[in-house]
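A single protein chain has been omitted from the complex, and every remaining protein chain is retained in its original position.
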Amino acid sequence: MSPIQSALHPAGAHAAATATLFQIFLGVTGFFFLLVLLFLGWAILRRDRGTASDKRLRLTVAAWAMLITVGLFGLTLASYATDRSLFFAGHDQKPLRLKVTAQQWWWEVRYNGATPAQTITTANEIHLPLGRPAQIELEADDVIHSLWIPNLVGKEDLIPGRTTDLQLLPRQVGRFRAQCAEFCGLQHAHMALDVVVDTPEQFAAWEARSLQPAPAPRSEAQKRGHAIVTGMHCSGCHAITGTDAFGTVGPDLTRVASRATLAAGELPNARAWLTRWIADPQAIKPGNRMPRIPLTPAQRSDVVAYLETLK
Amino acid sequence: MTRVDGPDFSGDALHAALAKTWSDAPGFWGWLATVDHKRVGRRYIVTAFVFLGLGGVLALLMRLQLARPESGLISADRYNQIFSMHGTTMMFLFAVPVMEAFAVYLIPLMMGTRQIAFPRLNAFSYWIYLFGGVFLWIAFLLNIGPEAGWFAYVPLAGPEYSPGKRTDVWAQLITFTEVAALAGAVELITTILKQRAPGMSLNRMPLFAWSILVTSFMIVFAMPAVMLASSFLISDRLVGTQFYNPTEGGDALLWQHLFWFFGHPEVYIIFIPAVGFVSQITETFSQRQVFGYPLMVMAVVSIGLLAFGLWVHHMFATGLPRIGYSFYTAASMMIALPGGVQIFCWTATIWSGRPRWETPLWWVVAFIVTFVIGGLSGVMVASVPLDLQLHDSYFVVAHFHYVLIGGAVFPLLGAVTYWFPKFSGRLMAEPLGRWNVLFSFLTFHLTFFPMHLTGLLGMPRRVYTYPHGLGWDSLNLVSSIGAFLFAASVLLFFGNMVWSLSRGRAAGANPWNAASLEWKMPSPPPCYNFDHIPVVESRTPLWDDDRPVIPGLQTDKRELLVTTAIDAHSDLRDASAPPNAWPFFAAIATTIAFLGSIFTPWAVIWGALLMAVPLIFWFWPHDPLEPKPEQGDE
Partner (left out) sequence: MSETRFVGDASTLPDYGFGARSTTWWGVTGFIAIEGAAFALAFAAYFFLMAQEKQWPASAPPPDLLWGSATVALLLLSEVPNIWLKRAAERMDLRAVRRGLVVMSLIVLPAFVTRGLEYDHLNIGWDRNAYGSITWALLLMHTVHLVTDWVDTLVLTALMHTKHGEKDRRFVDTSENALYWHFIVGSWLLVYVLIYWIPRLSQ
């Protein structure tokens, strides 16, 4: 399996161009390094220590400076050309627009539609259609974060009080991992998100599914769980479309069961982990804003039963 | 009756007279009051190495934690403090001070003078540095150490997201170390420009002196930026100003601009003195003048200038206008030109000289190989598209450790080996020294080379742990093993120092047959440095057959020869301040004021009053023979 968080395994136009540029830099700098090593080796091993005049050295140093200048000029040009081409990558197509808002220590992801009903809000997971450029608007609520999806594109900071943006163009279907790259406090290490590149059809299906309100609970356990979640305990912070939960402090839970991970990439989204997370979020990710909710094991299992229906 | 040195007053009688004038009182008081640049410099060096050790322990703790994924050894909170302390200690308490410390010790000897300019300010600078460092470490042990990184980005370091005293401690530590560094810079500039031996025109100055001159000017113009930035930060935190608060017109990027306007030159403030070490070592062990002296001077000066035009390359990911970025890319890459020329000149010096393969020269080889890798990875991060991938990843961690350890610590260890006989009168043990170079070189690369790959494979910096299965596990383990071995090699070096201090071979005045003036007097140097002030007629005075001196300085009071700034013509006789404990008390008062201001802004007022007392005593002449008051803390 190819690494899912690597700049060396590009799956997007930007990362691919950058990887190529890296090869060019590696080749050119490697050449210079080799020259330095050869000269140094010669200087160390040289046997005939004659009374060579400095004149030859002066000519050589001039040539060396010229060579460095040419090398640097070439690299600057290559860098600039790459930067330009990336800036215009996919400019002929209408980009998918979405907005990522970072906070300690998770990501809110929003696909704005014409109306609130056409708006998708999710968390810690981005879906992108293959081959269509995406433009991500970036904001931060608290401190500076940085969104880095190495397989697709280099990083961009999310800065409170400013709006930045990130453009990318996925070229390969797959599930990738992104992570916060700017130190953002206690749980900086646990601020990842999944980036899923779908085929256009899969993406359309995901979009349609995500626009639906949350399914109603069916079993008794699910109904009990629904009551707890939409009662005071969870809805103060979390939102679930189609219910009375409107909180905005924590991630939107409307499709929580469809996501691959929990707690911003920290845990696999499986029943056992979800249960443990609800039981004591502070033990798993100390300092995060979700408090320990006093629930009996039975209540917890009801909550989990309900949350698992939110696909 | 005053007596001056000269043909009829020299030898043992002169020695006795000068020793009486220039020595410190015995005992504790003499220790406290000393202003001898060699004693202060030695203290400075030892203290900086202690902080290197402490910073190294922190590095090992981090490597222990990162040796395997999902390690629970160190909590997130502790880890964040540890890496903040590691960066702060290494940058502010080790790297910059140790370079100034070497300069404080060596520059007066190399310039041919009896004492550094403003010696009391120098003593004050050391005490402030010591108190600042001790204060930071005590705070850390009390669990109020810095937590927002050595770079303290706002808003994370601001009042809302870093409540408590931790970041205040960091901000005041900055004030301590900057006061110390700025004072040192002014002393060194004045010593280099005004106290050179007659005849040592600027174009005959040893390259180390050029390095220190450029470094000191960089300190003068770069350090105020971080003092200003941290003063804004602490006032945002303590009295509610809004410099960095985006909701009230402040801006988080103001911090980054100010910080990196200091922070980037800072890297060269560490590196340029190391360039000076390398030049001196290469000259001595190749037994020829460094090839391309004018080029080397131009290179150092141009690096010093260019360093102020690069800061934005730390901010490529902040979304500033694209067009501006191209300028910083070009400027950042351009710095490789003087760097490359220097590398060539050193290698050419070895190539065309008659090298003697003593340990310091092996450190130079280790430096060239390692530093060139760091420089070339620096060319990579100067490119905007590449930087957006590499920035804040382990690639950058690898890059700057190549530059800072390879580019500054290797030369520093070479410099210690080289000047150890001058400091102590004894040589460091061989062949242990040579094995040490090899061992350090290999283990360094074992530690840091894999980090390039770890970063390219997507691992960000400053994470206290990482998940299993992303391809980082074995690379991290290798780095951790390497780190412990590398630490062992540094320990070996320290061991060699301690052993050699009492058991090393006696060195004599000039064991390496070096050319610069610090090798003229016996080792260790007498308290007055030179019996007669040397007169310089070439770039390599000790390799000349003729070694004239100038007589006529008074011997019964501390007197220095002042020369003109460019040509070093003899111009004045200047008095040099005798020992005095007021700098120590002034440093205590300053420390109380700085610490107090963490808790109440009023400390700025009563602290200033408190500081005024020792300062007035410090500047006030004590007797009619007493020299002029120094301009110190205006």
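We call the chains A and B, going by the order they appear; numbering starts again at 1 in every chain.
FYI, a residue touches a chain if its C-beta (ideal position, glycine included) is under 8 Å from a C-beta of that chain, and two chains touch if they have at least 3 such contacts.
Keep in mind the model is a prediction, meaning the values are calculated, not measured.
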item	value
Partners of the unshown chain among those that are drawn	B
From B:L228, B:A330 or B:I588, residue that would touch the chain that is not displayed	B:L228
Contact with the hidden chain (one of B:M85, B:A123, B:I189 or B:A581)	B:I189
Residue touching the undisplayed chain, where the options are B:L202, B:L254 or B:I588	B:L254
Touch residues of subunit B, complete complex, unshown partner	4, 6-7, 10, 117-118, 121, 182, 185-186, 189-190, 193-195, 198, 220-221, 223-225, 227-228, 231-232, 235-236, 239-243, 245, 248-251, 254, 257-258, 261, 532-533, 535, 545-554, 559, 561-562, 564-565, 570-575, 612, 616, 619-621, 624, 626-632, 634
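The definition used in the following text is that only the chains that are shown with their structure count from here on.
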item	value
Centre-of-Cα separation between subunit B and subunit A, whole angstrom	38
Residues on subunit A engaged by subunit B in the complex (per definition of touch)	3-8, 14-15, 17-18, 21-22, 25, 29, 32-33, 36-37, 39-40, 42-44, 46, 49, 52, 54, 57-58, 60-61, 64-65, 68-69, 72, 75-76, 78-80, 82-83, 86-87, 104, 138, 142-144, 146, 148, 150-151, 153-157, 159-162, 164-165, 177, 179-189, 265-266, 286-287
Subunit A-touching residues of subunit B, taken from the complex the two chains share	75-77, 80, 148-149, 153, 155-156, 160-161, 246-247, 251-253, 291-292, 295, 317-319, 322, 325-326, 329-330, 333-334, 336-337, 340-341, 343-345, 347-348, 350-355, 365, 368-369, 372-373, 376-377, 379-380, 382-393, 456-458, 460-467, 470-471
